[in-house]
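Take a look at the following structure, please.
Excluded from the complex is one protein chain; the other protein chains are retained at their positions.
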Amino acid sequence: MSVALAAGTAGASQLRYAEDQTPAIVNPLFTSSMTETRVAELLFQSLYTDDHTLAAVPQLAESGELSADRQHMTVRLREDITWQDGSPFTARDVVLTVKAMKDPATASTEAARVSFIADLRESGTSAVEFDFVRPELRPEDKLTFKILPAAAVQTLPVKRTSPFRLNPIGTGPWSLSKFNDDNSISFAANPGYKGVDGKDDVGISQIVLKEVADKNYQAKLLLYESVDALVRVLPRDLAMLQSNRKVELYPYQTNSWWYGGFNLQRAPFDDPKVRQAVSQMLDVPDMLAPIGTGELITGPYVPSSPYYNHATKPWPHDAAGASTLLNAAGYQRGSDGWYKAGKKLSITVSAHRSLESAQEVTINLQSQLQAQGVEVAINFLDDPQWRQQVWRDRNFDFVLSQWTFDRNEDIREQFYSTGSRNLTGLKDAELDKLFDTARSTADPVVRKATFRQVHQRVHDDMPMVFLWTLDSYAALSTRVKNVTVHPFAFFTWANEWQMQ
Amino acid sequence: MGERVADAVSTAAERTATRRASWLTPVAGGALAWVGAVLLVQVLVALAPGDAVDTLPDPALRAQLALDWGLGRPVWERILTGTVHGITGAWGSSWTVQPGADVAGMVGAAVVKSAPVLLGAWTLAVVVGLVARGRTALQAATAASALPVLLLTLGLTQGTNAAVWYGMQRGWWPRPSFFALPTEPGWVRDAVVIAALGIGSGALGEVAARFAAADAALSEAGFVLAARARSGSDPAHTSSAVRQLLWRHRVVPLLEASHAVFSPLVGGLVIVERLCARPGAGDLLWRAVAVRDVPVATGVVVALAGCTAAISVAVELARRAWDPRLRHPA
Amino acid sequence: MTLRGRGLALAVGIRALGMSALAGCTASPPSTALDGTWIATVARDPATFTAVVDADGAREGWIALHQNNWLATGSGAPSQRADAELTVLEDLLDRTNTQAVRTLAEGWPAHAPDVPVPAWLTASAQRLSRVETAATPSPFAVDSPEVTDPNALRAAYTVPNDDPTLGTFWDPTRPRALKRAYEARATPPPADLAGALFGPISVATSTSTPTTDDVGACRAFGQALNGVIDAGAEALAASAPPEGQALLRELGLVEVARSRTLTGLAVTALRAERPTCAAWYAQQALDHTAPRSITPTNSPTVYAVIAAANLQLGHVREALDALNVLRPKGADGYPEALGVIEAVSDLAVQQGMDRNGASGEN
Partner (left out) sequence: MNPLSLHPLGTDAVGRDVALRLIAAAKPLLLGGGIAIAVAFTTGVSLGAVAGARGGRIGQAIRAAATSVAAIPAIPLVLVLGLEIGQGAAPLGLAWGLACAPGVGMAIFHRVDALRREDRLLALVAHGVPTWRAVAVHLVWNNARDVLRMQAARVLAGFLAMESALSYLGSAGVAEPEASWGNMLAMAMRSGDGAGAASLPVIAPVVAIVGVSALLWRAAQGPAVRAVPGLHERRAPQELHDGDLAATNIEVRNAVRTADGRRLAHLDALHAHPGEVVALIGPSGAGKSLILRAIAGIVPAALTASGRITRPRLAWVAQDARASLDPLRTVRAQADAGPEALKLSGFPAARLDAFPHALSGGEAQRAALLVAVAPRGAPPPALLLADEPTTGLDPRARRSLTRALRALTRSEAGPAVLFVTHDQRLLPGFADRIVPVGSSETPPGAPAPLAPSPRAPSPLDLTSTTPLLAASGLCVWPGLTRSPRRTGRGAPLLRGIDLHVHAGETVCLVGESGSGKTSLLRALNGLCASNGTLTLLGADPRGEPSRRTQMLWQDPGTSLDPTLPLHRLLAISERLGRERDTVGRTVDEALRKVDLVHRAKALASELSGGEQRRASLAQIWLTGARVVLADEPTAGLDAARAAEALTLLRAIVGAEGGILVASHDLTQVLPLCHRVYVLHEGACVDAFAPSDAADAARHPFTRDLLDAG
């Protein structure tokens, strides 16, 4: 079903969209936040990308043949594509980019996305030969990482401080024209852009990323028409925006869920009984109420996920049950709290300062636990502290945060015992076996059933208290025409958008 | 009412001190103050517990910076080299704000962006301070400066937005270009920033109080009484001679006031620029502190200290040029 | 404006109307865009509303219909309207289920060449084709042809089929069976107010309904429609008698009418193979302040249309998200949706199998 593309007259149209924070480093090798993912989508392209039905379609690639044993692939590249600085796009760019992503010294955050490639080499200037670690069914679905110009990635290791981040060169529909001095970034349409199947003209000539820290104020700016698009709208502002005919809401299906993570490596939460007791003390709907509408979850998936196990029963909110569990774990209820061998049960809750509404939720959590005798100290951390205390030193008792996944909801890195993002330190051999069977089977029904068992088992192990998934909407002014929003990267089809 | 004999010989030590009234003393004084400030910042940063570098997430960056800044060296050596770098302007490169960028360039550009706001706020404070002569005006100035800069900025920005939006809804006026403060740059946002900084930082109250005190002292000075007596009998003559005399003598308190209010103004700058999302030295400092970029943070503080020291030298030179008693000591 | 609490309000609204003496409206009110629709008749002359609602004691049924609780409309006029709606709903579920099962079966060799197509899947595909080609609608369901009462059928649908050879699987023909059952007992809706109450309205708009699947044209038409309805509602509210205004406000009749109208447009667009327009209309019909719940403005049909349109457009996860709303919670809900959800889930898993996952914090 080809979408009829109205011949957009480029005109001097400008789209201003608001983000919480301007991205620190505009370099796809080191993308860590959703803000940086969206900016990379504007500036760079990949071998294959999604079409409107989210199926893989060639973008920088012309065509690709998979070998009989499905472990080797030759991709022929398009010859008509040039970088924004005019230099031609060649196979060397692709090879050097993948090598940079795989280089351990560079420590690129996107290394996991090329782990399935064993080796690659140029064959001529416009073809690349891949060797895969395992036979791949549809490798084009995985060749979706962004390609950088050779100049930026030829000397390894690539440094975060390399000047490339100030002047990024891509092949995407927009190029970074200026870091404005009021912390906003302006992107200009790329005249030499070559789109998917012939759609080469870019509907909007300029995009401006404005940094507005306060989400509530972002909604107001949209009403004031000082901003044309918001990527995420607070649930509280939905009613205000919906009744306004100048704004249109787009459901933005992010698979993101909130959790309270225990640190299983140290007391008191190495004891499962204590974890279950704390989770039974929490009244999750009461914590959700002040920050908006959403759905409660019982495991590491969103309810609309095929892997969500609707049969799993949530832990009851039961103070008496919690007391018996604590007694079983060796705690006695003193006058002002729980004591075990003379030591008072007190935990620190760490939360990320820039996670919107984190303050309200943490304070609610604290008052609920303190009402039942658990002493709680709150520790709001900004970005550098978060990475150091929580990720590097694992110096936390209980952490409140949110995970966002793309469509495949691959939670292996989070819960596998050797997972790179296994924050809680969960070690469950049985669970690892389930992950391995899920990965090895090709039968979707078996994989679905296995992941539902993973859901149940993670629920029972309780490395985390699974809280909720929030309704997330993007809001765009009605002056933006022909809008289709990509669920994860947002700007994938932005070149087809037009401004009135 | 006792009369007393002016003991002509005050203590000898102090008399020699004022003899060197040449222009050299204030400049040397200012430079010494700035070097002292740089040293103090380095001492505070070095001695305070914990090292900012280990909050950086990126292990490679951490190792490379530990090397660059020689964090392993003894404390006094770090302070010394830090001070030398601070003075010579070799402020190193930014860690995390714009990794790799030269701090001196960043800070210089930021200070240039903040200069008009500082100047505007200072002028506002001095002009209103001078004009607020009458008793009610004086009280109004002091009362206004009780409002902290936070509330003034929020009030002005939100108030303007609400008023303009109200009018637009009713079609009274088209959409103004400056609309939706503080995201739209423009002269209106700068006016709000200057008003909030000038009044909110307490500069206005300070200047008004100093001028009032100076006037009270002047009113009892012998030569003023003589001038008033002289003109008292000739009404046409009353005001101009006395006023001209008084204005000549208000220059000195004006200069002192301008030096005294510069520091609170620069302090308030950080808050106003952050609340009004206006780029400048204050905003850069805030951003550097948020991402633990110690070189940029110390660079901005040292630069602001330099500006304050420069202002104090300029004021001192102006005072010497204006007041013969300092120019040719007895 | 959240309409979640409307159900209660309806009961209150009706009782209040009953008591107050309805003064006949005298001067002929100015014409509004909504004239000729049931909203105008109800607002102008609330007596007609009470007459219809109280006719042959079907008050509880009308309340259920207003809240889109179609399985609880009892008997009489409201249940006939419900049957008509349920027919459309089951048809959409059947359409989604069929496409999901067929796409799953056809795509199986591409995604899992080493794994043979499971027996239940081929059996399901055969059942679908057999039921489609049947000349007369006699065999409602392959399993229990003799049962023709939809509620009885639905009672059996809460659990999957347990076939000794095929194992447990969800019979894909269940939604079609229910559709046939409802079609059998459905009667054409009466032409009077009882037939139109809480239903879609037809209003004259400046632009004509688009015929191509171009989302720009749909949006223009949708915005024009919204404009007309807003203006008409405002004019009507100004000129209607106070009881009428109270009725409009309490029951949110304008929003109900707008939502039903847009849902109707979505269904026609889907049937005319214009899935992009269908998805857009359905999006506009949704009341985002009460997402993922059945309310007077969010009827089950909206979610069914979203599911069908998105599946056709390849957005499997969006379809699954919409279908989950119809999942039975406790007693109420539509058990036949469970089969559809499982089919679409399998399709989602199949499509995503080869992609490696990316994740991010905050």
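Chains: A, B and C, in written order; residue numbering restarts at 1 for each.
In this text, a residue touches a chain if its C-beta (ideal position, glycine included) is under 8 Å from a C-beta of that chain, and two chains touch if they have at least 3 such contacts.
Given the structure is predicted, the values throughout are model-derived calculations rather than measurements.
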Taking the complete complex into account, which shown chains does the hidden chain touch?
A, B
For the chain left out of this view, which of A:S67, A:Q359 or A:T437 touches it?
A:Q359
Which residue of A:D382, A:E413 or A:D428 touches the chain not shown here
A:D382
Chain not shown, touching residues in chain B
1-9, 11-14, 17, 29, 32-37, 39-41, 44-45, 48-50, 52, 133-135, 138, 142-143, 145-151, 154, 158, 162, 200, 202, 205, 209, 212-213, 215-216, 218-223, 225-235, 237-239, 241-242, 245-246, 248-249, 263-264, 266-271, 274-275, 282, 285-286, 289-290, 292, 294, 297-298, 300-301, 304-306, 308-309, 312, 322-325, 328, 330
Residues from chain A at the interface with the omitted partner, ascending:
214-216, 236, 240, 290, 353, 359-360, 362-364, 366-367, 378, 380, 382
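Going forward, only the chains that are shown with their structure count from here on.
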Can the chain contact pattern be summarised as a line, a ring, a star, a complete graph, or none of these (other)?
line
Relative to chain B, which chain's C-alpha centre is the most remote?
C
What's the distance between the Cα centroids of chain B and chain C, rounded to whole Å?
67
So, what's the distance in Å between the C-alpha centres of chain B and chain A?
45
What residues on chain A touch chain C, complex-wise?
1, 3-4, 6, 32-34, 37, 52-55, 112-113, 115-116, 136-139, 141-142, 144, 238-239, 242-243, 245, 249-251, 253, 255, 293, 295, 303-307, 310, 352, 354-355, 401-414, 421, 441-445, 447-448, 471, 473, 478, 481-482, 484, 487-488
Inside the complex, what are the residues of chain A that reach chain B?
24-25, 105, 107, 157, 159-163, 165-166, 181-183, 210-212, 221, 224-227, 382-385, 387-388, 391-392
Residue ranges of chain B touching chain A (in the complex, touch as defined)
54-61, 93, 96, 98-101, 113, 161, 165, 175, 179-180, 183-185, 277-279, 283, 287, 290-292
